[in-house]
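A single protein chain has been omitted from the complex, and every remaining protein chain is retained in its original position.
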Amino acid sequence: MDGKCSNGLQVSGLACSRDDRLLFSGLSFVVAPGEALLLEGSNGSGKTSLLRILCGFRDADAGELFWRGRPLVDSDYLVEMAYVGHAEGIKKELTVLENLRFSRALNQPGKLSIDQALAKVQLAGFDDNAVQTLSAGQKRRLSLARLLITANTLWILDEPFTSLDRQGMALIETLIGEHVAAGGMVVMTSHHDLNLPVARLQRIHLDTCH
Amino acid sequence: MAFIPEPISRFFHRTASPPHFYALANRLIPWLSVLLVLGLAYGLYGGLYLAPADYQQGDSYRIIYIHVPAAWMSLFVYVVMAIMGGIALIWRMKLAEVMLISSAPIGAGFTFIALVTGSLWGKPMWGAWWVWDARLTSELILLFLYLGIISLYGAIEDKRSASRAVSILALVGVVNIPIIHYSVEWWNTLHQGATVSKLDKPSIHISMLIPLLTMAVAFKLYYAVAVLQAAKLELIKREPSAQWVKNLLETSA
Partner (left out) sequence: MSLTAAFFAIIRRDLLLAFRRRAEMANPLFFFVLVVTLFPLAVGAQPNLLQTMAPGVVWVSALLAALLSLDGMFRSDFEDGSLEQMLLSAQSLPVLVLGKVVAHWLVTGLPLLVIAPLLALFLGLPERAMPTLWLTLLLATPVLSLIGAIGVALTVGLRRGGMILSLLVLPLYVPVLIFASSAVDRAAGGLPVSAQINILLSMLLAAAVVTPLPTAAALRMSVN
């Protein structure tokens, strides 16, 4: 491993198949601090599968993953990463505040307090509302607020813009930009046309990774 | 894994590669089948013809030549499955997953045979087709454990996930089998009092014992042949588009 990649997420020779159909193979990339990676590809090209491999939910058929130069299992990967997937991982019977407190209890507390994070995602004043009274876009912003209240450097985002309006999308784009500018890393999928304020943005098109 | 010496793990990985295993199984199966037929022939001849009749039970005891080896095998196969499950979980070895799931129906079959023959044996001894004898009850619960593994594997669509699930279940089961066995035995003495179970400790003469042991070996050989055949099929079903399967089809065509 060369010195550059040892400080971030490195993937080499990754392959994944589903139902005996090869989704991608020989996939290698490096995401270093201050970089974002946008995964593109048609439906069923394996974007979500790749993210689930990065989360450790799924085993790759081949290939290796390193975090800061060490195999994922031997590293602080789980402490340093955060994931927002299709399922938002928030409880609809609990309030906004209860949900965020619980997420923080499961992880290390981050830079922002819960109040600051809620203000950032424009949910200030919703603390005691039950999540089931929120709109789909508000729920999405709540699940992204989780990224701000826990300590993490790598964000793994699966279609983070789903059910957000234009204003909400712009907000999340800004958050991603700030995170990357502060030395964070982002790996994400999206089928929206994005205007990410990120200087070092990589794109990988999964349909071509065979 | 770090704690296994390199040459040994390399040997295992080579043997466990599907094409290598497939070829090995093909070479082994004829030999094992010949031994199986010989063992079965001698065991049955010795057990049903050469061995003397029992002075108490007459000829009805001869069912032990099926019942006892089947009961032994029912446990043996489960333990093999648990070991395969452990290997599959620790080393993510596909062959171990395949061996585990290929063993399950065979083990369930042995368990079923042990139950049926036990019940047949019980009729002249106890005057009933079924009594809640400790051995039979344990065997019945073991059958449920097998059926649980088979149906869980069938229910999970993704077969790699299904293999991991049944590996975990087999390990949980093997830890529980002794607990279940002893608690059932204890329960049995509690409720049945002085009923002596003839199935537990057959006092046996050497001329009866040799055919019995031969039958036990024959049953093991049968298991080996059956599991190798089933595993061959399962390997092909799992990776139908792998290169070695294509080669295989070409050479056989």
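Should a chain be cited, it is by its letter among A and B, assigned in written order, with residues numbered from 1 in that chain.
Convention: a contact is a pair of C-beta atoms (placed from the backbone, for glycine too) under 8 Å apart; a residue touches a chain by one contact, two chains touch by 3 or more.
Owing to the predicted nature of the structure, the values given are computational and were not obtained by experimental measurement.
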Which of these touches the unseen chain: A:C55, A:L72 or A:L171?
-> A:C55
Can you work out which residue in A:E93, A:D128 or A:D193 touches the chain that's missing from view?
-> A:E93
Residue among A:S28, A:S42 or A:Q108 touching the omitted chain = A:Q108
Residues of subunit B (touch criterion as defined above) contacting the omitted chain = 89, 141, 144-145, 147-148, 151-152, 155-156, 158, 160-161, 164-165, 168-169, 171-173, 175-176, 179-180, 183-184, 186-187, 190
For subunit A, which residues touch the unseen chain?
-> 52, 55-59, 76, 78-79, 81-83, 85-94, 98, 101-109
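Here is the rule we go by: only the chains that are shown with their structure count from here on.
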Subunit A-touching residues of subunit B, taken from the complex the two chains share = 92, 160, 239-241
Subunit B touches which residues of subunit A in the complex?
-> 20, 59
